[in-house]
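Yeah, one chain of the complex is gone here, protein chain that is, but the others are all in their spots.
Up next is chain A:
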Amino acid sequence: MAAPVDYEAFRAEVRDFAMSRCPPEIRAVVATYRKLSRKIWYPWQKILFEHGWGAPGWPKQYGGTGWDLKQRHIFDEVMAECDCPPQYHHGLRHLGPVIIEFGSEEQKQRFLPGILNGTDWWCQGYSEPGAGSDLASLRTTARREGDEYVVEGQKTWTSHAQESDWMYTLVRTSKEAKKQQGISLLLIPLNSPGITIRPIRTIDGWHHVNEVFLDQVRVPVANRVGEEGQGWTYGKFLLERERLGGANVAPAMKNLERTRALIERELASPAQAPKRASLEERLLLAEAELRGAQALGQEAVAATMEGRPLGLLPSVLKLGTSVTAQHVSEIALDAVGERLAPRFRPTSANAEAPGIEWVQNYLYGRVRTIYGGSSEVQKNVIAKQLFGS
């Protein structure tokens, strides 16, 4: 039997590592809300990998750490507290576990090392113009021709496609069955002929997401994960593993602390005292909500470790923390808005106005109640269970 884990010692070890090994210039990017991109993430992933911490959630035999859930939760918390970038999730948290569970031996050997050491960069090809919350309505098709599939269609909201090497993609391989059953999961190199990536301009002026057009793209059958027609099962497996994502409230708490410091800095003059007091009160209410979410997150981790069902906790956490995070970003906007909102422009010239990132952050933050299951979808899920149907 394994020795009991000393979680406080582990927390101290992770903190020590984060503070001593994460380069200050990378932590500064996180602390000042600058855009996280592959060139920031990669060197940090390389450091983690070389330390043996490249994939906290993977089994040891595939290069994971072998940590239990609470250790992984502590790791994520400490990373946020120390301004380290959250690990790039598409490979490590989404696709990696699916390959480990359902991929062939060749696929494991081919794809897992590049995810682990950060040399291969992945994006997710799920959403389509006609398939958002209703993902199973996706229409991108893959027609079998010998040892290849020929893929035709369009993906959208594809984060990081502009800097990725690969896209794990849900495609329709059959139209005859129930719509969830005719879906397969393909791994598509983004340098394949027939792929066009077009940026989508979002309201915050940054380039986060893209449209990906697939025009007669030929993909080897060997790049299909698992069985043909079982892609929906793999997609659900991926989402199930992500259900505890909302349990990590540390990034939101860190953001709240930064907002508190911003208010102190921005509204320091006596003339601003009433506004400052008002914003501090609003921030305290948000802190109370986040502390509630933090307590629920700890409950969720404990429940999972003890094999108890999570029930509605993941939806409650997603719904609650996304709204609270938006409140916090509204408070920050109110602190700087009068001075900076009129100067916010959709260009990199923004970087020259100190504090402008709070305006961008507010606009970007609107997405929190939309992605990963919109608030309305979460309320449907919660109501269905509460009402029994």
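Assume a residue touches a chain if its C-beta (ideal position, glycine included) is under 8 Å from a C-beta of that chain, and two chains touch if they have at least 3 such contacts; residues count from 1.
Criterion: contacts and distances are computed from a predicted model.
Q: Quick one: find the hidden chain's UniProt protein name among "ABC transporter ATP-binding protein", "Phage shock protein C (PspC) family protein", "Acyl-CoA dehydrogenase/oxidase C-terminal domain-containing protein" or "tRNA-splicing ligase RtcB".
A: From the listed options "ABC transporter ATP-binding protein", "Phage shock protein C (PspC) family protein", "Acyl-CoA dehydrogenase/oxidase C-terminal domain-containing protein" or "tRNA-splicing ligase RtcB", the omitted chain resolves to "Acyl-CoA dehydrogenase/oxidase C-terminal domain-containing protein".
Q: Out of A:5, A:31, A:222 or A:284, which touches the unshown chain?
A: A:284
Q: Just name the one of A:84, A:316 or A:359 that touches the chain not displayed here.
A: Of the candidates A:84, A:316 or A:359, A:316 is in touch with the missing chain.
Q: Check the options A:101, A:264 or A:338 and report the residue that touches the missing chain.
A: A:264
Q: Have a look at A:292, A:337 or A:355 and name the one touching the chain we're not showing.
A: For the chain that is not drawn, the touching residue is A:292.
Q: Over the whole complex, note the residues of chain A touching the chain we left out.
A: 260, 264, 280-281, 284-285, 287-289, 291-296, 298-299, 312-313, 316, 319-320, 376, 378-380, 382-383, 385-388
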